[in-house]
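A single protein chain has been omitted from the complex, and every remaining protein chain is retained in its original position.
Up next, chain A:
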Amino acid sequence: MEQPAEDARIRSASGVPLPEVAVPGTAQRDPMDPAGGPDGGPDDRLGLPGGFPYTRGIRPGMYRERPWTIRQLAGFGTAQETNARYRMLLDGGATGINGVFDYPSLRAFDSDDPRAGADVGRGGVAVDLRGDFDTLFDGIPLDEVSVSLVSSQPIGAVPHLAMYVRSAERRGFAPARLAGTSQNDFLMETAITIAPEALPPAGSFRLACDLAEFALRTMPRWNPVSVSGYNYREAGADAVLEMALCLAHGQAVVRALLDRGFAAEPVLARVTFFLSAHSDFFEEVAKYRALRRMWAHWVRDELGVRDPRAQLLRYHVQTSGVTNSARHAHVNIARSALQGLAAVCGGTQSLHVNGYDEAVCIPSEHAALTALRTQYVLLHETGVAKVADPLGGSYLVEYLTDELEERARRVLERIGELGGIVAATERGWVHAELARTAFADQKAIENGERLVVGVNTQLDGDAEELDRFELPEGSLERQVAALERARSRRDREAAGVALKLVARACRDGENVMPAVLDAVDADVTLGELGRVFRDELGRWEFPLWQEC
């Protein structure tokens, strides 16, 4: 990518020199001197970017040092079709891969499972075998491009990572060179995207930690858990609940890995977050800032960890799909751009901007490219990348930052009283809270308390008709045929033995990853592994939803 001259980057559009960060008194002093609050020292609730408690960002120069990663979500149909989309996005300026899987693959059902039915290749790519990962990442340098596997549910994340690692090894990329992320979030499995035959919360959480343990030992550039506040938000949470669930979950993962014998620093350096960018601009900016501060304080004050690299809350952001409207779809371009602006004003490390057809279908090529170009408008045209934490010191943003912190702290305490995030999920508290906030939000729209363009105001004009993205013809049939072919060709005995060893690891409480890696080498399928996990760790029937 062509970089603008250094001078042009650090001046405003009309030539005013811009400091790396603005602080109280910047206007009166030498604007290029970043040090000092009004009394000469930085406010200890804000600090400077790159300094505790990181309210103002994780690096001194923020996007001057490194722009956020432009990571557009993609996945549909078969591995071959999705590989072409990845390449299109990389050619168009994406700087990371954000690969999403279809529902059967997320939940570890095979593409020919009767339950999978019409959902194969919808909303994500279908994968069944290690060989699908060979095709999915064909031609992509896995040691250069960081790959986020949106394997949201641990039951799928464990086999997906095993398939990814084995596939990469066959192409000459050792696990230690692989950079990326597994989403691997037990709340996704048990409260957010409820599957048929989901694992119970404790079993799902255990698989998530098995994956994390394996990655921490063998994949130093891999983020093994991405706590998915984005999805909690989409399911109904407000900003405060999103924050509290993220913190409670992130803390639980860290504590579980400490219990498995890890030192805190390497764990903390690799647990990451995935947050929403909703429509209330100032609240969203405040949310990111408050979360960084709360996490840094927890790490330092509760865990006693002083290493600055371990105190940083790092995250990816997606603009909010649920805020998009189907009626006037092109207005979603404006909505998503503003949400993306909030994300980068708040200091995100990575961003996906939604396609304007998000409310209707997965992104068409045109929608995906428009979203990608929107990221470059943010990066090159708005000036937001020139100065770290550009809204720091705003009376409103600082007030909201403090207020959100206080409110999230109260919810976090409530989760603690319930016995932590796993117990709160088992008891149905998480489900009830999400349902309550989602219903309240719908009521606020219906009684006009919250106005949404194209939904309850500005309804003039006909609904726009979009060219809907359609799955490529024959996608499902090709996937199922390849799966059947692989099943008939493999060494059946070896596959059977490999599956038994996975079952034994589940029963004996050993880390399942080594057995799963062997199983995918023997062409054991995703659905077969899912069945073993369900048989051994249990099926959760969600009696809770009757009351929600």
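Here is the rule we use: a residue touches a chain if its C-beta (ideal position, glycine included) is under 8 Å from a C-beta of that chain, and two chains touch if they have at least 3 such contacts; residues count from 1.
Note that contacts and distances are computed from a predicted model.
Visitor: Would you kindly match the missing chain to its UniProt protein name, picking from "Cysteine desulfurase", "Methylmalonyl-CoA mutase", "ABC transporter permease" or "3-oxoacyl-ACP synthase"?
Guide: Answer from the UniProt record of the missing subunit chain: "Methylmalonyl-CoA mutase".
Visitor: Any idea which of A:Arg59, A:Arg87, A:Arg115 or A:Arg221 touches the chain not displayed?
Guide: The one listed residue touching the chain not shown is A:Arg115.
Visitor: So which of A:Ala269, A:Ala435 or A:Ala522 would be touching the chain we can't see?
Guide: Hidden-chain contact among the options goes to A:Ala435.
Visitor: Going by the contact rule already stated, which one of A:Leu46, A:Val360 or A:Ala495 would touch the omitted chain in the full complex?
Guide: Within the whole complex, the residue contacting the unshown chain is A:Val360.
Visitor: Return the single residue from A:Thr55, A:Ser167, A:Thr193 or A:Thr525 that touches the missing chain.
Guide: Reading the full complex, the residue touching the unseen chain is A:Thr193.
Visitor: One chain isn't shown here. Among A:Gly448, A:Gly461 or A:Gly509, which residue touches it?
Guide: Answering carefully, the residue with contact to the hidden chain is A:Gly448.
Visitor: Since one chain has been left out of the picture, which residues of chain A touch it in the full complex?
Guide: 103-104, 106-107, 109, 114-119, 122-123, 192-196, 234-236, 322, 325-327, 359-361, 434-435, 438-439, 442-443, 446-448, 454-456, 463, 465, 468, 542, 545-546, 548
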